[in-house]
Structures are given as C-alpha cells and as structure tokens.
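The complex appears here minus one protein chain, its other protein chains still in place.
Order as written gives the chain letters A, B and C; numbering starts at 1 within each chain.
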Amino acid sequence: MALMKDLRIHCNLIFFPYICPTDFHRISNGLLFFAKSKTFTSRSPYSYLKMKLKNAFIITGFFAAISLSAQETPRMTPEMTQVWEPVSRIVTPGRAPEAIIPAPSDAIVLFDGTDLSKWQHPNGNTPEWVIHDGYFAIKKGTGDIQTKQLFNDFQMHIEWRIPADVQGTSQGRGNSGIFIQGMYELQILDSYNNPTYVNGQAGSIYKQSPPLVNASRPPGEWNVYDIIYTAPTFKADGTYRTPPRITVFHNGVLIQNDFVIRGTTEWIGHPQVREHGAGPIRLQQHGSMNAPINFRNIWIREL
Amino acid sequence: MALMKDLRIHCNLIFFPYICPTDFHRISNGLLFFAKSKTFTSRSPYSYLKMKLKNAFIITGFFAAISLSAQETPRMTPEMTQVWEPVSRIVTPGRAPEAIIPAPSDAIVLFDGTDLSKWQHPNGNTPEWVIHDGYFAIKKGTGDIQTKQLFNDFQMHIEWRIPADVQGTSQGRGNSGIFIQGMYELQILDSYNNPTYVNGQAGSIYKQSPPLVNASRPPGEWNVYDIIYTAPTFKADGTYRTPPRITVFHNGVLIQNDFVIRGTTEWIGHPQVREHGAGPIRLQQHGSMNAPINFRNIWIREL
Amino acid sequence: MALMKDLRIHCNLIFFPYICPTDFHRISNGLLFFAKSKTFTSRSPYSYLKMKLKNAFIITGFFAAISLSAQETPRMTPEMTQVWEPVSRIVTPGRAPEAIIPAPSDAIVLFDGTDLSKWQHPNGNTPEWVIHDGYFAIKKGTGDIQTKQLFNDFQMHIEWRIPADVQGTSQGRGNSGIFIQGMYELQILDSYNNPTYVNGQAGSIYKQSPPLVNASRPPGEWNVYDIIYTAPTFKADGTYRTPPRITVFHNGVLIQNDFVIRGTTEWIGHPQVREHGAGPIRLQQHGSMNAPINFRNIWIREL
Partner (left out) sequence: MALMKDLRIHCNLIFFPYICPTDFHRISNGLLFFAKSKTFTSRSPYSYLKMKLKNAFIITGFFAAISLSAQETPRMTPEMTQVWEPVSRIVTPGRAPEAIIPAPSDAIVLFDGTDLSKWQHPNGNTPEWVIHDGYFAIKKGTGDIQTKQLFNDFQMHIEWRIPADVQGTSQGRGNSGIFIQGMYELQILDSYNNPTYVNGQAGSIYKQSPPLVNASRPPGEWNVYDIIYTAPTFKADGTYRTPPRITVFHNGVLIQNDFVIRGTTEWIGHPQVREHGAGPIRLQQHGSMNAPINFRNIWIREL
C-alpha cells in the first residue's frame, strides 16, 4: 500500500487532482481491477470493467505513466500469465451413464443429493448454496463453500453442470473451480464452444496447466471430474520437499497426467509456495455473472 | 543346460537309474513344472501338477538333494516371488452403468462388440477366440491374442468378466492377464472370495505390486480396468533410462497409483529389464482350467 | 514488431515528435532495454541504462502511457520474473584442492588447459576466446562459444573464476553462464558479497530456481560446478514427455537437488517448451562490462 500512497502524491502533484483516483487499491499498472480476495472469489471482472472504462482510457494511460515512474518494477497483469496457444484439441467424450454411479464402499460421501452437512462457508457458517432435487447450486453473493473435513492424498469424484441458459463469454461464462487443499484450483468453466486462454479453460490447473484435450460437455449436461491428488511435503524452510501432483479425467478422458503443481493458484503473478498441512476441498463462487452452477455426486477416498 | 547334464550324471551315479528323469529341462529344485513358454501361456499349472505328484514326493525329495549338492545356486521357485500379506482390503465398487459407455471420439476402438479385426495370434494368425453377442471369449488351447497395432504411452479402457460358473481356486480360477507392450502383466483373475498371493490377484502388476484394494466384482458381472501407461525409455546399454509406470482403476477405484514397473513379468525369479520399443496389448489365454473369460468394450487413446 | 509500429504512430500523433524514439526495438512497457539476442548475450544492461535514464524518466513515463493505451496486454518486463527473497543462506565451502583433479578415464575432456579445439563460435567459426596458462578467458565482443559435440544426459565438471579486479554490481558483475543443450542456463556470476535477485545469482537455474545455498568463492579464486543433467523427452506435439532435470554441486556443496527445469531460459517472460534433440554446452559471453571470466578443467561423461 506504500506504493499506492506514493502514487496518489505523485498524481496530485503533477496532474489535476480530479483525475487522481482515491480508490487506489483497485489500481495496478494502469489497469483497474478489483482487488483479489483471499478466497479467490473475485477473479476476472475484466470484461465487465471494459465497458465502464471506455472513456477512461486516456486518464488511465496518464496514470500508468505515473505508476511506472514511481516504481521500477511494475506489477504483473492478469494477462501476463494467460496462455492462448496451442488450443486444446476437442474430444467428444462417451455419453454419460443414464443414472448416477454411487460411491465405492470406502469413500467419504461429500454430497449424496440431499444435504450440505459436510460443507461450510470458509468462515465456518452454514453454506447458503441451494439444494435442488439431487444436486446443489451456487448462490451468488454468498461466498465459497468448503468441506469441514481436511484432506491430504485422495481420489475424488465430482459432477458439475453449467446451466443450459448460461450467459457470457470467456472467463465470464460458467466460472467456478475446485480448490484442492484450499490452494490449488482445478478450473470449472463452460468450455464447450467458449474460447478463453487455455490455461484457464475447464480442466486446467488454473494459470499453470491446460488440459491435454477439451472433453467438455455442453451446458445443461453433467460433466465429471475424477481426480488423483498427491499432497506436497515441505522442507524446514517452508519450500516443497515433494511438490503436489495431480491426475484428472474429464468425462472419462485423461486431461492432466501426473502434473506437478508449481504452487498456489494466482490470478496475477507467479504461483507461490506456501507451507500447509491437510486442507479442505473448496468450491468457488466466482464473481462473474454466471447462471448458478450445479454439483452432485461428490465423494472422496483418502489414499 | 550344463547343470542338467551334471544332475543326470549325479543321479545315475548315486541312485537307481530308473528314478533319474530324462526330461531334465522340466526340473528345478526338485519341483516339476512346465517350461515357461515365451508367450507366458503356461504359467501356474501348479495345482494340476500337485495331483500328479502325489506319489512322487519322495523321489522328488531325493532328487532335490542331488540338485542342491550339485550346484551352489539353486534356481528360484515360483513361490519365492509370491507375497501373501497384507491382504488387500476389500472395497465394494459402485455398481456398473446399465449400458456400455462408448469410447471417446479420439480413441482407437480395439473391440466394439462385433469383430476381432484389430487382433491376431502372436504368430500372426487370425485369432480363434469366440465372438458372442457384444463380447468375445477366450478359446482354450488356441493361445493368446494381441493387437496388430503397437503402442507406447496410452490411456486404455477394457472390460472383462469371469463366467458365473467358474471353477478352481487361487490362480486356477479365472486366470488371464493384459500384457502391456507384450511385457508387463496387469493380472486378471476372479478375486472375489478367492484368496491367492496378493501380488497375483486381480489388479496386481503380476509378481510386482498388489492392488491398493480389492475392488472385484463377482463372477458373472463385468469388471472394468481404466489404465494410464507410460512406456519406458532406454539407455544405450539397454537398461531403463526412465522406467515404465502405470496407474489403474478397477471398477472406478484406484488400485495402482503411478506404480514404477521394475521389469518384465516373470513367473519365476526377478523382473528383467529388456530393451523394447512400442508393443502390442496382449490378452492371455492362461493354461489353467478356467471357464472362458469374456472381454468387451476395449479402447485405447495414445498419449 | 507490429506493436512497435503502432506505438510510434501513437507517439507522433499525440506527443511532440522529438520525444518519440526511433529505436523502437529497444522499448517495452516504457522501460528501455536492449533486444534480447538469440544467443542470450545481451542480458541485463540494466544498471548501465539507469545512469543514462536519469533525466529521461518523465518522457519514459509518458511513453508508457501510450504503450498501455495502445495494447491491452502489456509485455512482461525482466523484473517480473526476478525473485529477491528469501536470500540463499551463505555457506563457506571447503577450500579447493591445491592442484587440478584430472578427469576420470571415460570422460570427454572439453578443455585440458591447452586448446579450444572442442569448441566453436555458435556460427561455426573458430572461437576467439583467449587461452592463458592452463585456462581460457572470455573475449568481449566475440560472442559465445559452444562445444562442437552435442550431448544428452551427462555428468559434467567445470571450473570458473571471476577475475579479482571485477567491477560492477548485481547482474553487471562477473556475468556468464552455462547453457545446457544450448537451452537451459546454469548461471555464472560473482555472488560473493554481490546481492542480486536470487534466481539470477551464481548457481541458479536462471529465472527458475535459486541455489539452495550460496557457496561462492570470492573473485580471484576458482569455483567448481559438478552437474548431473537428464535431457528431456518429447511428445508428438512437441511438449515435454519427461522434463529436463538437473542436480548441481557448487564447490562440493549441493545447490540444485534434482530440479525439474520448466523450459528455456528467458530473460523476459515465462520459460518456453521447445522441442530439441542433443545439444551443445554453450558458454555465455555476457554483454555486461565484466572483467573476462576464466574457465579451466572442463570434462563431461555421457550417461
């Protein structure tokens, strides 16, 4: 925040005060965006902002000048960690089973179609997401939900569905995510005929690894992720002794093959290595203007 | 074979000649067994032999004495690479889908229910295994079958069924196997209420790695293997530069988690490292007295 | 370069022409820097530039405004991939042997103290670096040198010395590097009492991995790197099937422990995955104003 203070002083000294924003925490490198919340809920309001910024570009530009003269190391922008090519090849998965396949006998059933008793808001409150007939749906504005139980290595099964009437494009279309150990995001998005950066599409390890192929089903149909996750171990200095690793099938098609996760999921900048122990499965209530994404048949087997 | 010659001489010198076998290549450490064929088809006729050997034990015993005095390094027996404990925990998998899930659009369909055109006998002949309505069955005495196409890294799906009227016990009950790259066996067996050595039960990498759990369905029901395989690379001297690795789900339950394969599948003795390139998928026609095992819905995706 | 053209047009339209630089290839995000050469020879003239830029900051700032209004995805700057903390702990290595330890009998001796016959300029010319009594020294302005022979997996030994009269600071002090397979840089720098970003100090995999500790000897003394390198293998699509891996000892102290290299060494931006086969060992003639760095006793064993 010291930087922001410096910027405001510079701005008032050099320019007319009325173009010097007071909402400094929303500014970085001359591009306005919302501060990234600690629960990752506010990612990518970019397209929304673009509308508002139509006439603000020149001011923004001047302000960027100040930003760059005030610091020698400008901050990264979200775009700098987007990868757009090569586009993941499309694979049509085999059709889904007609009925839900129940969990193996040794699995912890996280949602069996009836209640959210295994889940809570990250602040410990009862989740406000909405239970329908056999599935539940994100309720906008109520925040993420996460498992009460914490996990290390596991096999997990989860089904999700983008509502058929989904609106928006790119990251603004059906955006959610599964934060493994509360840290590492396996992206949920409508990636059926919805181009975006490939390391941000459905099945990506967000901003780290695109899916090997795009095996998405269209909005209105259920998608399935089957996940094998190996938790990291840490050295005394807090860095990885062995990094986290993940294998994912999307609708039965291998999309992540023992990928070595580099660190935390960051919307801006590089993955960070942060020491942690067992962690929850967190489902993201993304800030974008989506129809409420659905989930069902969630189970996990500790390995 | 020098050993065998020595043994015969010893035998004739010390014992009555009529107990000195001439068929020396079938003898090791005083236990008769059939020579292991190059196509692995004759593994484990052990229970069969036990009947024949009922009255031969004393002679066998005496002969073993000679064997051990004539050589300082006796050969290993099949039992020496069996592991019996700990017994893999039983997991009841979720029930199977009601109908077959077809292959993803980019898969090579190896069997779609109609014909064996993608398969051949290891000698190149047309396979004689029998096609039924939507599946095929092993035909005893006709040998293994293998894919015409050769593979390296892949994702594979295969379904198999032990006939409901299967007879026998242990390795003699519903024994077959999937030889990956013609080298490394993922075991097929009726392991539903059928104790055997754990590194020889269904889902084991035979004689190398027991399954993490026993997720077998009973005879008469279809089992599913979903496999991720990474082929080895070799150094100039023919040893592994990177070893083969395998992950397997059995009926949707993880049973091999990135297991590092140590070498070829050997009924007797240690795995061997043998240089090879791309190889076929070979299905074993095991020599034991099984009911004919069934297969269906086989597809593979090259990675 | 299309970007640069746009920028020039914008600049001339909006500002006084005389502040619109013509040397556009030296501009990015409002910070001047030299174009990164394909042979990585011109990295980090940053401190040098800072002197020249003392009075140019306001112009630079204005220009940055244009840059940012002309494109929505500004390019990364070199600073964005610098990591400054935590600072690698200092370890004083055991003193060096009094005499050179010669190579093992099966090593390829790349420099035995007498001639550069195993080396060439990247363009194939005879290298102009200077041979002294038992070592050779970088000759500024003559470019890098690299081995004629190409390598895959290897063990390598190399000794290097920063001249005692080295000048400069940070990346401008004793900067060279070993480009493994011509792609992946193990950094050479005077890191004895010379702070810089940790993933750019001696023993770092440049811009990817800081050394575990700082085991540098002071200028005027010989440093030793002992390296184990495993070359990558590639999938059909040109991405890594198995990534490159490296282990490094600096003066006998482990500083890289089986680090998985993420891709090519980039001064600006993220490592790139680029398909390649066997490659040379290339020694960098860095563009900074260093005293000529010395090398001796270089050998390699193919694994």
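Criterion: a contact is a pair of C-beta atoms (placed from the backbone, for glycine too) under 8 Å apart; a residue touches a chain by one contact, two chains touch by 3 or more.
Just so it is clear, the model here is predicted, and its values are computed rather than measured.
A.B. asks: Which displayed chains make contact with the chain that has been left out?
C.D. replies: Listed by label, the shown chains it touches are A, B, C.
A.B. asks: Tell me which residue among A:E128, A:D153 or A:E221 touches the hidden chain in the full complex.
C.D. replies: Selected residue, touching the omitted chain: A:D153.
A.B. asks: Which residue, B:E79, B:D115 or B:E275, contacts the hidden chain when the whole complex is considered?
C.D. replies: B:E79
A.B. asks: Using the touch definition up top, pick the residue from C:M76, C:I145 or C:L212 that touches the left-out chain.
C.D. replies: C:L212
A.B. asks: State which residues belonging to chain C touch the missing partner chain.
C.D. replies: 89, 91-99, 101-106, 155, 157, 212-213, 215, 226, 228, 247, 249, 251-254, 257-258, 301, 303
A.B. asks: Spell out the interface residues on chain A facing the chain that's missing from view.
C.D. replies: Against the left-out chain, chain A lists 153, 233, 235, 241-242, 303.
A.B. asks: For chain B, which residues touch the unseen chain?
C.D. replies: Residues touching the hidden chain, for chain B, are 29-31, 57-58, 60-69, 72-74, 76-77, 79-82, 86, 237, 260, 262, 269-270.
Just so it is clear, only the chains that are shown with their structure count from here on.
A.B. asks: Which chain's mean C-alpha position is nearest the mean C-alpha position of the whole protein set?
C.D. replies: Centroid comparison flags A as closest.
A.B. asks: Averaging each chain's C-alpha atoms to get its centre, pick out the one most distant from chain A.
C.D. replies: When every chain centre is compared against chain A, the largest gap points to B.
A.B. asks: Report the inter-chain centroid distance for chain A and chain C in whole angstrom, where each centroid is the mean of the CA atoms.
C.D. replies: Their C-alpha centroids are separated by 35 Å.
A.B. asks: How many angstrom between the C-alpha centroids of chain B and chain A?
C.D. replies: Centre-to-centre distance between chain A and chain B: 44 Å.
A.B. asks: Listing for chain B: what residues touch at least two other chains?
C.D. replies: 303
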